[in-house]
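Got a structure for you, questions after.
Only one protein chain is missing from this complex, and each of the others stays in its spot.
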Amino acid sequence: MAVTEHDVRHIATLARLGLTADRVPALVAELNGILAHMDVLAKVDTSGVDPVHGVGAGGMRLRADDGEPYPMTRPRESFAPEMRDGFFLVPRLATHADEEEGA
Amino acid sequence: MTAPDATPRRWAGRYELVVGLEVHVQLRTRTKAFCNCSTDFGAPPNANTCPVCLGLPGTLPVLNYEAVVLAVRTALALGADVHDVSVFARKNYFYPDMPKGYQISQFDRPLATGGRVPIGETTDGAPLDIALTRVHMEDDAGKSVHDRFAGATAVDLNRAGTPLIEIVSEPDLRSAAEAGAYLRSLKQIVEYVGASDASMEEGSLRVDANVSARPIGETKLGTKTEIKNVNSFSAVERAIEWEFDRQCGVLAGGGRVAQQTMLWDGNRGECRPARSKEDSHDYRYFPEPDLPPLILTPEWIEARRAELPELPAARRTRLREQFGLTIADVEVLTATPEIADYFESVARVHGDARVAANWVRRDVLKAVNETGRPIAEFQLQVRPADLAALLDMTRDGVVSGSAASTIFTLMVRTGEAPRRIAEREGLLQVSDDAPLRAWVDEVFAEHPAEAERYMAGDRKLQGPLVGFVMKKSGGSADPKKVNALLAERMR
Partner (left out) sequence: MSPHDPGSLPVAQLAASVGAGRLGATAAVQASIDRARDVGAGRDGLNAVISSDDEAALRAAEAVDARRGDAGDAAALRLAGVPVLLKDNIATVDLPTTCGSRILEGYVSPFEATAVARLREAGAIVLGKTNMDEFAMGSSTEHSAYGPTLNPIDRTRVPGGSSGGSAAAVAAGVTRIALGSDTGGSVRQPAAFCGVVGVKPTYGRVSRHGLVAFASSLDQIGVLGRTVDDAALGLEVIAGVDPLDATSADVPMPSLRGGLAHVSDGLPLRGLRVGRAKEYFPAGLDARMREQLDAAFALLRVAGAQIVDVSLPHTELAVPVYYVIAPAEASSNLARFDGARYGARRAGAGLREMYEHTRSEGFGAEVTRRILIGTYVLSAGYYDAYYRRAQEVRGLIAQDFSRAFDTVDVLLTPTTPTPAFAIGAVSDPYEMYLNDVFTVTANLAGVPAMSLPIGHVDGLPVGAQIIAPHFGEPAMFRAAYALERALAVEAAA
C-alpha cells in the first residue's frame, strides 16, 4: 500500500506534528520505504493465533478503592508551563467547534 | 407506567423518528479509576490530581476494584450479559482535558453486551423494554473552562480519571417522550443499584442522543446526527424533537442530512452544528497495553448479582401485590429506594397501607420537595415510627383528621413525637358528650339567630355551626360527635 502526500499530511494532523510542507516529500519516501518491508506480514498464515494482548501474565490485577493519593515531591507550578489560580492554562481554542470534541 | 406518546404531529405519517442514546454515568467510588486521587466534588482546581491522572511521563494506570464492582452490578441490573474477559482500549485524540492524549475505554471486547431498560407497559400489560447494545467502562476527562481568562482555556483535571460506565442503547426509541422515559427509568435503576448519584444537573449523568429520520416503512436507518450539551431530561426531549423536525424538513425538501455533531442551545431552543468539516474522528483504538485483560469468574459475577437490591420494577410489583396499591401509587412511592423504604416502614408499623400511601404521597413528599433536601434528612425529623403513630392516633379517633394535619406540620418543624405535640397544643380529640355539649351551648348562646334558624330546620347552617364549635375547641372537638349533638337539637 503506497502512502501519498495527502496521507502524510492527514496523519501528521492526527498526530499534531506540525509538519512544514517542505518536509512532506522526504517523509513520504521514507515511510513508503519502511512500510514496504511490512508487506511480508500480509502473506503469513495467522489462522488460529490469538492476537497478543500484552505479554503480561494472567488477568488484570486491581487495586482497592482507598489509600492516600500518590505524592508529588514538587508542586504542579514547578513543571507547568503556565498556571493561574490553580488551573493549567493553554491558548484559547480556535473555534467553539472544538468545545465538545471530547466524549 | 404506561407507554409514552408517539411522534410529533407535524411529520406523523410521513417520517419516523429513530433515536439511540449513549449515557455516561459517573460511578460513586472514593478514588479515581486508575489512581488513588479522591473523586470528591468541589475541590480547588487540580487539587485532586497526581502524576497518574496528570499523565506525567512514566506513569501507569491500575484499575479500581470498586469501580468494577459497581459497573458489573449495574450491567446485571440492566439484564446485560457480563463477559468473563473484557479488554480495555485506548481512544486517541488531542484535547486539553485529556492529559494522556487518549482515554482508556473499551472497544471491541466490552464489559457487557445486551440488556434492556424498561420504559413502561404495552396496553395489555406486557413490559415495554428498550434494548441495550452494551455497557462498558472508561475514565472521564477533566474540565476546560473557556471564558475565565481572556485568550486562554483553563484546565481543571480534578475530574480526569473518574470512573465512568457508558450505556449504549439500540436505536429503538421512537419518540422524544420514550427517550425521556428511558432516561428516567435508567437513572432510577442506577440509583437503586447505588452505583451513582446519576444527576444530570451535577454532571454525574450525561446524555448524547443519536437522532435520525426515515420515511415511514423504510427499514434502513437514515443518517444520524449526535446531539450533545443537554443538561436535563426535558432538554433531551426538546432537543430530539427540534432535531427531528429539522431533519424531516431537509428530507422533505429533497436534501440529505449531513452527519455531524450538534450542540443543544437551551436558551435559543435549537441545535447548532458543533464543527464544520474538520477531520472526522479517527480514534485509532487499540488494546491498552498497560492493562492485561480483565478476567471475572462466573462465581464472582454471580456474587455481584446476589448483592443487587430489589430493583424498581420488582419493587413496584411487590408493593402492588403485597399492599394492594394502584399503579399510580407505586410509581410515586418507588421514585427512589429511600422513599419506598420510608413508605414501607410506615405501612408495616401502622398496618393500613392505603392510608400510609396517601400520607407519604401527599404530605411527606410535599414537605420533602419544599425543603429540596433528600428524604434521608427528612427522616431524621419525622421518623417513620412517629408518622405511623400519628396515623394510629387518627384511626383511633385520638385526634381528628384536621388536627392530624396540624400535628404533622409541627412534627416537620420540630421533630417531636405526635402525642407530645397533640397534648401540648390541646389537639387531643374531645369526644365526651359533656364538654361538647357545653361548647354547643356556648356557640348557641353566641349565635342565637343562627341557632334558632337551625333548630327550626335550616340544615344549611349545620356546617357553619360545627365550624364554630371546632374553632371554640381549638380544633380538638370530634366533628362527628359535634354533628350528632347538633342534630339532636333540631326539632
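When the chains are written out, they are named A and B in that same order, and each has its own residue count from 1.
Note that contacts are C-beta pairs under 8 Å (C-beta built on N, C-alpha and C of every residue); 3 or more make two chains touch, one makes a residue touch a chain.
Just so it is clear, the structure is predicted and the values come from calculations on it, not from any experiment.
Of B:G13, B:G42 or B:P57, it is B:P57 that touches the chain left out of the display.
Chain A meets the missing chain through residues 1, 3, 7-8, 11-12, 14-20, 27, 30-31, 33-35, 37-38, 40-42, 44, 46, 49-57, 60-61, 63, 70-76, 78-82, 88, 90-94, 98.
Of the residues in chain B, those that touch the hidden partner chain are 51, 54-63, 90, 92, 94, 96, 99-102, 153, 155, 282, 284-286, 289-292.
Going forward, only the chains that are shown with their structure count from here on.
Those residues of chain B whose C-beta lies close enough to touch chain A in the complex are 24, 29-31, 35-38, 44-52, 54, 62-68, 85, 87, 91, 93-98, 103, 105, 138, 141, 144-146, 148-149, 151-157, 166, 228-229, 261, 263, 273-276, 278-279, 281-282, 284, 287, 289, 291-295.
In the complex of the two chains, the chain A residues touching chain B come out as 10, 13-14, 16, 53-54, 56-72, 76, 82, 84-93, 95-103.
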